[in-house]
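Below: the structure, in structure tokens.
Left out: one protein chain. Kept in place: all the others.
And then chain A:
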Amino acid sequence: MIVLKNIEKIYRTETVETIALHGIDLEIEEGEFVSIMGPSGCGKSTLLNIMGLLDEPSAGYVHIEGTRIDSYSDRSLATLRNHQIGFVFQSFHLIPDLNILDNVMLPLIYRKTSTKERRERARTALERVGLQSRLHHFPHQLSGGQQQRVAIARAIVGSPRILLTDEPTGNLDSQMGGEIMKILQSLKSDSGTTVVMVTHDEEKAEQTDRVVRIFDGRLVA
């Protein structure tokens, strides 16, 4: 499903060159739930951003579903992200001016779908995360756990094959974190979604199929 070959990521300024990722080779199977662990600043989020086509590697290449992704135009990358990949961020990143329903519909406005279909799919996604009664609430009216569930609904509303989550439980207490993990587990088991989760939390990582560890930009396990 996702193949990373010899990925390098180097950040250059006029005076400093920082190697964020070095020689990363990684394959993630379809329907697999993989966690990426490592200390702060080791390159976990950079790796996730490269997998999600939000960032380009300095060297190496990414395969998504057998297609090598390089020299794609901005529009092609946008379409690929829209159809294949969903994101869940640690800080939720919901749009404060839009209500829950509109937030969840966001990925669908970049597709040729009718408003009716967008609404239907957003309602279904919100039902799946147990927030069907909060459609017209705004993000600030929800708890952190609820906001993260909305973020998951937004990530899955377009039925992506891949879900990339960057510390999805990092800002939540253990009970809410547990609920989010259950939802991610169910996405893997019910829909066969490939889930990649960056986390600091050993206990959460143990709940996934495989743990990938990074240290100083290199895979260590």
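Couple of notes before you dig in:
Keep this in mind: a residue touches a chain if its C-beta (ideal position, glycine included) is under 8 Å from a C-beta of that chain, and two chains touch if they have at least 3 such contacts; residues count from 1.
Please note the rule applied: contacts and distances are computed from a predicted model.
Here one chain is missing from view; checked against "FtsX-like permease family protein", "Protease", "Na+/H+ antiporter subunit B" or "Xanthine dehydrogenase family protein subunit M", UniProt names that protein "FtsX-like permease family protein". Across A:S58, A:N82, A:N171 or A:Q185, the residue that sits in touch with the chain not pictured is A:N82. In the complete complex, the hidden chain is touched by one of A:R68, A:R111 or A:H136, namely A:R111. Although one chain is hidden here, its contacts on chain A can still be listed: residues 49, 52, 54-55, 74-75, 78-79, 81-83, 86-87, 89, 93, 95, 97-98, 102, 105-107, 109-111, 115, 154, 158.
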